[in-house]
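What you see is the complex with one protein chain gone and the rest in place.
And then subunit A:
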């Protein structure tokens, strides 16, 4: 009997990314605008070719993230086994420094106002948020945005280095694209496996990978264990933090902040069912190039009656099974076969997949004076343009050009088939046939990729209905507001103590506070009696509001 688990997954359509960084900025405002996380971007957008953030994180010979096969063909952490991890715990040799990310800064804005009258306009100088000293801005999370400084910086791109020299030159002339990245919420997370205290875990309901802030002891092994470098160290609190897949939002059925605010509407969220018992086996496939297919083989068809029966036996609720059947992710990975995993060779079984961009190929065609929308030209170019294909293959299929080529041919087919319909009304059915799809499938795919409304892009089942009331409390309170958490101030002050649930009595208290003129009446939020628990005997303290004045 297979152990079926559900996983919330994301697909990003790179052709539609305009590199506006709205996802990064809104994510930062929501999650990492606190002291200690100034340098942290749970979501970042990289220009490729480029070094990425942190610099050259994809060079696993240097950083040793993810898994590898040992001599006996068994899966082991690339950074070494358990004992080795414990022996290097006092000074982790693979830990990125703040300089590998960038030194965050602010500006002396006050100077603009406080400077005495002079001939020169006062200047707000940059100041390091790490040392507090004046600093020079030399790097950032997107320093090489839009290929800025590319002749100098791009050659250090670890992916570009893997593509051969001749390819390199042509490539730099040819194109660029954007790669938005969040945590991959892997099926086989090496960060979780690296955590000595067992504070990191994968949620068994939805597969979201989280850090238990109460159990994290700051050993920093997760930071180095993740090959995508998507676990960060909060240098103020001494705890690891990472992308949460906006769990308080997805639990109530709304998409992550990065998806919600995506200008290009290029993100899709949905469920994937997978066989948890086969993950390790699939991640141990010998040939790196077979990992893409291996990962697909772990995922289950939500329409298969056997899978449905097994999923029910594993305790997955009906509404989740229904959501899995409607999942845009499953369609993009299986029905249309256009989504690919990022760096499957890390053997972590990542669950944020990408539709590789066709636009670079179109750009090259157009530059050479050809019709970049015509199927024949596009197919020819996809076969001929070794450079972009090679680069994309290093990102999405461990260097095997075939999966990338197949995806791009499908995208090209969709482009020219739909152009035919929209311009001339003619349906050239030979085009879909050339990529092994039916015309209706192409039209469905076009709908999903180009015009799908919100509810089709984000199919997110709510967390269990019977837990609704409690989750409502979770989603409306601050998730960091727990006892001792960063959102609270200890047993002093208004926000201290355990978070108050949303309930009748504090609803009224809040209303009262908002309408009152007295600041000190804010204290009445505390010490009130929960009428739902009151046994009706006597008049406990706080049953009635305090008299305003005793005169």
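Going forward, a residue touches a chain if its C-beta (ideal position, glycine included) is under 8 Å from a C-beta of that chain, and two chains touch if they have at least 3 such contacts; residues count from 1.
Following the convention adopted for this analysis, contacts and distances are computed from a predicted model.
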item	value
Identity of the absent chain, which is to be given by its UniProt protein name, from "Cytochrome c oxidase subunit I", "Hydrogenase expression/formation protein HypE", "Spermidine/putrescine transport system permease protein" or "Nitrate reductase-like protein NarX"	"Nitrate reductase-like protein NarX"
Contact residue for the chain not shown (choose from A:22, A:92 or A:441)	A:92
Options A:200, A:257 or A:460, residue touching the unrepresented chain	A:200
Hidden partner chain, touching residue among A:192, A:298, A:311 or A:389	A:192
Full-complex contact with the absent chain, from A:22, A:60, A:140 or A:237	A:237
Interface with the unshown chain - residue positions in subunit A	82-83, 85-86, 89-93, 95-98, 130-133, 188-189, 192-193, 195-198, 200-206, 212-220, 233, 235-239, 463, 470, 473-474, 477, 479, 481-486, 498-499, 501, 530, 533
